[in-house]
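Every protein chain but one is kept in place in this view of the complex.
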Amino acid sequence: MTMLDVRNVSKHFGRLAAVSEISMQVAPGELRAIIGPNGAGKTTFFNMISGFFAPTTGDIVFDGVTVTKLPVAARVAMGMARTFQITEIFPELTVRENIRIGVESSLGLRQRFWLRARDLAVVRRGIDEAVTQAGLTSKADRLVGELSHGDQRAAEIATALTLKPRLLLLDEPTAGMGEHETYAVANLIRRLHKNSAYTIVLIEHDMRVVFNLADKITVLAEGRMLAEGTPAEIAENPAVQEAYLGKAE
Amino acid sequence: MFQLVLFNVTNGLIIGAFYVLMALGLSLILNLSNVINFAHGNFLALGGYMAFVLTPYIGFWGALLVSPLLTALFGFVIERLMIRRVYGRDPVYSLLLTFGLAFIMQDACRYIWGPNGLPMNVPDLLAQPLTADLFFITWYRIFMVAIVIVAVAGLFAFLRYTRVGIRIRAGTLDLDTVNALGVNVGMLRSLNFAVGSLLAGLAGVLAAGQIGLNPNMGDDLLMPSFIAIIVGGVGSLTGTLLGGLLIGVAAALTTVVWPAASEAVIYVIMLVVLVVRPRGLLGEEGMLT
Partner (left out) sequence: MSVTTADAVRPLPGRRWLTAAIVWALLLSVPAWLPMLGGYTALAARVLVLGLAAMSFNLLLGFTGVMSFGHAAYFGLGAYGAGLTLKYLAASTPLAMLMGVLLGGVAGTLFGLLIVRRRGVYFAMVTVAFGQIAFYIAYSWNDLTGGYDGLRGFTRAPLDLGFATIDIANNDIAFYYFLLAVFAVATGLQGLLLASPFGRTLLAIRENERRARFLGIPIERHIWMSFSISCAFTALAGALYALLNNFADPMGLHYTLSGEIVIMAVMGGMRAFWGPLVGATLFVVAQDYISSITVNWMSFVGLIFVLVVLFFPRGLLGMLQGRGGR
């Protein structure tokens, strides 16, 4: 059984082929890392999965349903959530409010003009859960825009988690972070994966994070699939070493 | 009947030519700097009044050349002093700024030159009708259309062949990249604003010769210019050109059959375009969102 089945997708921007015929299967509960040098087409690939734009050719099947051309809102409703390379949050709202918007959206309350006490209790519980999960209890009432980079990232992930996603897409979750923050975010991802059994696909540049966390790794280069395998297999792969690791390190 | 139709079609072309000059200037500024210049009609009036002041000294032909350049200089200074301070901020601020500027400029014209209309004399040669049969078409009307054609061709050549022009076009597509290539984007925007103002100033001189001067002379052209941009498609100068001509001619032809609806037809065209083709005739999809 597969949670996410990407079949032969390509994306062309004018004459430029950003992604060519990539396929990938992700099993439920798996943590998949996508790596590759700059310009490998990772983000383009990600954007097609999350619905930012549709592939030129190929199909994307999520949990048995073809979602290739579905808009973002429909994919979110089916249980897909994502974060961005540059953290996307609501900077002038508090952590709680950020999360609350996600909770209310996932409960289908976003268009309500009032809440019944019963709904309010459910919302409160959802917020508390997500705040705890992200480890932000002590900062819950601060404006997200004022938090550190790592905490903002945690808040973004926590907000995405309120959607109760069956597939979590993380675009470079540790991008631009220092040693300490990277460690904290990697730990958060590990907890989500090991303790809560989330299915996660992430793009990552930090190789320590990738090789420590991932069950399987997909390597892209110049818009094509270069290799796929367990961290051990990828580390041994001569093509990967030459095309990617050799140059990068 | 034939004369009536011809009269209205010429009128339409002339009005369309003014829409085009105004709208192209607005469109240039909008595309590069993301600013709607509400004062654009007042730049037009300024061009007209300066020609009025200059004509006794340097004649109509001199004023036709110098006044648009002075309007461009004025636009350059305004951009340097004020407009640039709102780049990158919420769009509400650039709208309010140029809106306030429009108030001030209109009032200043009224204060300096009085609230009533002033006549502007054009050379006798141009004031003559073409022939006795076509008494309603003066040489001045032909001259206006010719100047507008030259100006528009000049603008497109400028954007295509000069270094600044090419940079303006590139900046319209991707300002960050142009910036990263080491182009002085601040100066580019100032020059671009000046070019837009130049077109407004030129339109002002031409309009003054046709309808005379008054402080609100640009106001009636502002809204049709917006519509020309919307109809033509935001982000496309060629679209703006087409849009301006289209609504000008459509308004004139409507005058033949149903005079009262000549202005309404402009709005109807806009609504039809918004419903049928929201991005405009030649607009880029990405420019919408």
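In this document, chain identifiers A and B correspond to the written order of the chains, with residue numbering beginning at 1 in each.
One rule holds in what follows: contacts are C-beta pairs under 8 Å (C-beta built on N, C-alpha and C of every residue); 3 or more make two chains touch, one makes a residue touch a chain.
Owing to the predicted nature of the structure, the values given are computational and were not obtained by experimental measurement.
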item: Chains shown that the absent chain touches, full complex; value: A, B
item: Given A:Q25, A:S105 or A:Q241, the one touching the chain that is not displayed; value: A:S105
item: Options A:I35, A:A130 or A:L163, residue touching the unrepresented chain; value: A:L163
item: Positions on subunit A where the hidden chain makes contact; value: 50, 72-73, 76-77, 81-82, 84, 86-94, 97, 100-102, 104-106, 109-115, 143-146, 152, 156, 159-160, 162-163
item: Missing-partner contacts on subunit B, residue numbers; value: 30, 34-36, 38, 82, 85-86, 89-97, 99-108, 110-111, 223, 226-227, 229-230, 234, 260, 263-264, 267, 270-271, 274-275, 278, 287-289
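Just so it is clear, only the chains that are shown with their structure count from here on.
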item: Computed distance of Cα centres, subunit B from subunit A, in Å; value: 48
